[in-house]
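A protein chain is absent from this complex, but the other protein chains hold their places.
Going in written order, the chains are labelled A and B, and every chain counts its residues from 1.
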Amino acid sequence: MSLFNMSGLTLKWLFRRPFTRRYPFEPRKPVAGFRGAVEINLGTCIFCGICSKRCPTQAIEVDRGNKRWTIDRLRCLSCGLCTEVCPKKSLGLNGAHGVPTMTKDREVFQGAQTPPSAPAA
Amino acid sequence: MAERTIIPFGPQHPVLPEPIHLDLVVEDEKVVEAIPSIGFIHRGLEALVEKRDFQDCVFVAERICGICSFIHGQAYCQGIEEIMGIAVPPRARYLRTIWGELSRIHSHLLWLGLMADSLGFESLFMHSWRVRERVLDVIEATTGGRVIFGSCKVGGVRRDIDAEAMKTLLERVAEVERETREITRVFINDSTVKHRLCGVGALSREDAYLLGCVGPTLRASGVAQDMRKLGYAAFNELSFEPITRSEGDCYARVAVRCDEIFQSADLIRQAAAKIPAGELAVKVTGNPNGEFFTRVEQPRGEVIYYIKGNGAKNLQRFRVRTPTFANIPALVKTLQGCDLADVPVLVLTIDPCISCTER
Partner (left out) sequence: MIEEQPTIAITPATLVAGVQALRTEGWRLVQIGVTKLGDQFEVNYSFDRDRIFKNLRITMPVAGARLPSVSGVYWCAFLYENEIHDLFGLAFDGMAIDFKGHFYKTAIPFPFAQAATPVAPSKPATTSPA
């Protein structure tokens, strides 16, 4: 009869700091290399829409005429496919944990509007 | 004449990680018959593949299951690569092997925890998952995600593990191995655990083979079948033997999975020693035209992927037969004649991953 096999393990952890983290009082720093949320550099973006076509969950919407780039944060999987296919390398992953949110909003990034061309004289 | 009652087990049950429904026909406290019924998390992922580009469907394949996700993605990529005749660079094959074996370690540790939970041994459950956290931290550091790795793509892998990261990985794996020994000692030696597991749900070698069992369920009954011996990824350059036991009961299945954790740690060390330098992926042009059956060894057993393409960007057919689907007949068979209190133990002993089963 082999009893009390757990005693060693239990006693060891009785005198150690607990393994669990007291979240949210102790926030967790993401490990380096964690993917995180998608960020866009509007200066280099040409609004071609390739990221929108390739996104597996259709989270990105690109409005070429109005120069608007929209992302649904709750649909985004942080897969990083958009960052790989962007021809101008305007997209990147910021390595931060997602923030809890109460509403299903989409984030809109507005690019600089070009002034309307002067009417022909 | 004893009275028969029908007790519904699931889909909500504290011991089940995922919903499955069993109608248990019970006579006093002995289960006479069990009738399974699934479909609670059927997402129709096989049909989704027909609507999206074949390269983007790696993400769909990975999300079939949360526990065995990397190997699903790997099997999908391998199927497409065999159809299109793409030769994956050796470094990518070794990286896939390492991530696959890390996936196996974390899956088995998760299962050991759930097994302890089904016996009522909650502190052992918590300790198993504590050790699993270390594996998940390693995976997060190398791939960017804890559960869904996202590191496999058609033609290779998306991320690299450089020499520095590899050294850290090996240190962590050695730590995990040390801590796992403390836990498996309890599973293998403790009398209270053995009392619940020995002799329960015995499956003879003949039965296990003809019922179509795969994975540790089959190997615990004495049949040495391991799809890693097919030699995909880097497995034809690593040395290992399938781990088998002959009793075929729940205790044998626990013992097989405990030993497989140590075997996976050893395989990771072998792969890390032999990994060559080189590129990570080859460029993929064109579309798949043809069909192939890929067979890969997941933590739960043999998964078979049938991929058929006809030259268009979207595939024609994507069929997945996951190991839990093949193990359900064995579950139904072992439930006949068992005690009602043993039902949770028996359901967990085949390592049910119902989200895989139903896709």
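One rule holds in what follows: a residue touches a chain if its C-beta (ideal position, glycine included) is under 8 Å from a C-beta of that chain, and two chains touch if they have at least 3 such contacts.
The structure displayed is predicted, hence computed values, not measured ones.
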Q. Which of these, B:Ile64, B:Leu197 or B:Ile328, touches the one chain of the complex that we don't see?
A. B:Ile328
(Q) Applying the definition given at the start, please give the residues of subunit B touching the unseen chain. (A) 35, 37-40, 42, 44, 46-47, 50-51, 78, 82, 209-212, 225, 227, 229-232, 292-293, 295, 302, 304, 306, 308, 316-317, 319, 321, 325-326, 328-329, 358
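We adopt the following convention: only the chains that are shown with their structure count from here on.
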(Q) Nearest whole angstrom, what separates the Cα centre of subunit A from the Cα centre of subunit B? (A) 28
**Q.** subunit A residues touching subunit B - in the complex, by the definition given at the top
**A.** 1-3, 5-6, 8-10, 13, 19, 30-35, 54, 56, 77-81, 84, 93
Q. Once bound in the complex, which stretches of subunit B touch subunit A?
A. 52-53, 56, 59-60, 123-124, 127, 130, 133, 137, 140-145, 148, 150, 158, 182-183, 185-186, 189-192
